[in-house]
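A single protein chain has been removed from this complex, and every other one stays in its place.
Chain nomenclature is as follows: A and B, assigned in order of appearance, with residue numbering initiated at 1 for each chain independently.
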């Protein structure tokens, strides 16, 4: 409901809820138990030594495993996978009961099968439901519930799943049906991930940032230092504001490059039914994240640029320029081409930035979920390429004819904006070739399932093999 | 789960999933088939000529339609509606089976009934489930799954629906229960839409933009050209930065105008139970999109404005101003009123822009889903009108008393900011009248269901008729 469902601690529930059994008196068991108590359930702990219950919530009963299981139909197994063994002996008592597996592993793929499936194998007479592993019970208890309140639930038995989903709701969380128990593997891997799709884009971005930084330091600070001109203060704003646009444009190019590669590969192979090479697959899967990293750099570039007139060094230089003009009794001449160029590259940059942001908003989960495929492809391909064209144009008009003047090539290093244009230009040229009608038609046909007739049967076999298995 | 569920291609599934039958060996059938194979299902294709199966995934069996259907309980009908006829002959084999209709049409309302309902009519003994039509299988296969992964599922049979939703989840997509088979029509129309609600706002915006653009070109560039003053470079930034705020303010006014009209109509008719005229209905339905277009123009206006001090022409003019002052040995006088005016209109603009953005964020699906009606109305009407007042004030203080000086009316054309004020001022004046307590009470009463006693029975009849049918 957006806000937390607050069930008062001390109210007297007229409709007492069910009794739930918890195996295991560790931290998770204790925390979940007191949360369940607060939500109106009765809780019975199953413990090896029911006598020692000092840490457990007082309102809960503590019995032996068998006694506890007998009294309830739902048993939460808050025990680590290594200790599931003891459940084998309880098979008779557990017959027909619902076992809730809440366990997590320490790392992804620690075991070949999921803990929940392993539990179902150990106690085949019970119904196993996977749930509660994605929430932090500490946070649940301490009330810091700003993060996801979703609890993934899966089970082969729909009725048992519904029952557990009701408990999840009663505790104030949102259950999410993830289907049958096969999904347990993914559910158990989920809380262990740390932005897996962001890694490649962030590493790429970091690498490019360092490279461009070094390039700028050499061609600006060190170059000037050799001329006895200390511009080390460029480190704070001038150089970052050169790095951000350059890397952002490169990353935006890298966003659209794999799509172009994919089209070329499909054209070459004459089919869409063979898998792309692995590196291309990985690249294509992280395009959204690449784009968002590029957007954040573009955002930084925008603010760094807008801040320019406030900077002390800029104001100083501008003031001194006027004072010198007056001292020398000169006047400035309005350069018409510069007028156009200055306004044009600003306008292109602003429009590019605007569509960049529209693309970013469209990739918010709730927005992308509310558009259909046709709309999504329209935004991502049409608007995406428009953005790329505008930003490339922004960089080109910014550079203008400076690449003609060799004195700009410090130590034979071209200005950094020229380097940023390489990838986007490759993408745009390839794309221009691909949208030539005759080529475009072929790609469309291939993507609709057409295949270039193959030369031998054996070839087809090996090809389909690569798809099917 | 946010990230894609990657099921490895070559793992040996200990728990083999069900066998699924696919009728049709076209592109969709093939693609979905190999995806299902990857997810651990067995796939049997039903084909007219089972011998020719070169393009199908090798791991799949290919049989005749009847043989294939017999072996499975779930049959995916990947065939176009025109060819559903052959299923009539299979009625016996299909008895009790689940038929999944995955078809899409070429345009909205191509057929009077939905394909799924038509299928249910042809094979009345089977259970029909509509699913999978909203996903692009090509994208599914190539892994470019950034768009919506939602699969709308509907059926009259809940159990069959659950079964298909499990398959959807297994393939790595998110099923969304859309209820009974009547929903199939909407589900089939959904992927054909291309921003239907955005069309009217975008056309309105484009029309206004062109009109204001021409107005500005005439009153600025052509007017100056006649005075031998070439200001064509205004095209890049100066004129856009006049268009954006003017159109944005008009659109914001247009956002709130239909609500005011609706209240007046209800007041006049003395009831809320009669339908609004069609044009008003359409207008009211696209207010959110109108507001978002207005916000994007406001955003562009903000950046175009912030960029001003960086522009070469502005810096040139400012420098020349100082140089001329010194040459003429004059000094500038601080004009107090200008001081107030300049800061006031900037402050109003910034605050208006801020609330604009708050409104925009509130209209994100996930945010508007987490507020209730009371909160939503508070934000949209209270904050909305606050925004309108602030932005109108911004434009008024910007113009100040300029409308008094006739020399500003180039060729008798008033400055464009005055035109932008017309709609917002109408809205604000009407709104001011509507919130006069006695009128406000009446509207509230009408909206709570009160009706002005009608003069004759026949009138009531015709009125309720218009509501009910």
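Keep this in mind: a residue touches a chain if its C-beta (ideal position, glycine included) is under 8 Å from a C-beta of that chain, and two chains touch if they have at least 3 such contacts.
Everything numeric in this text was worked out from a predicted model, so none of it was measured.
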{"item": "Residue, one of B:288, B:301, B:394 or B:431, that touches the chain absent here", "value": "B:288"}
{"item": "Given A:56, A:182, A:339 or A:379, the one touching the chain that is not displayed", "value": "A:56"}
{"item": "Among A:21, A:77 or A:135, the residue in touch with the chain that has been omitted", "value": "A:135"}
{"item": "Among B:95, B:110 or B:366, the residue in touch with the chain that has been omitted", "value": "B:366"}
{"item": "Touch with the omitted chain, as defined above, among B:125, B:180 or B:441", "value": "B:180"}
{"item": "Touching residues (missing chain, whole complex) on chain A", "value": "1-5, 9-10, 14-15, 17, 26-27, 30-31, 34, 37, 40, 54-60, 134-136, 138-139, 141-148, 150, 162, 165-166, 169-170, 190-195, 233, 236-237, 240, 296, 299-300, 303-304, 306-307, 309-313, 315-316, 319-320, 322-323, 326, 364-367, 369-372"}
{"item": "Residues from chain B at the interface with the omitted partner, ascending", "value": "2, 113, 117, 152, 158, 177-180, 182-183, 186-187, 190, 193, 196-197, 262, 272-273, 276, 281, 284-285, 287-288, 302, 305-306, 308-309, 318, 321-322, 325-326, 331-332, 334, 336, 338-344, 346-347, 350-351, 353-354, 357-358, 363-378, 380, 447-449, 451, 457, 460-461, 464-465, 467-469"}
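The working rule: only the chains that are shown with their structure count from here on.
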{"item": "Chain A and chain B: spacing of chain centres that average the CA atoms, whole Å", "value": "24"}
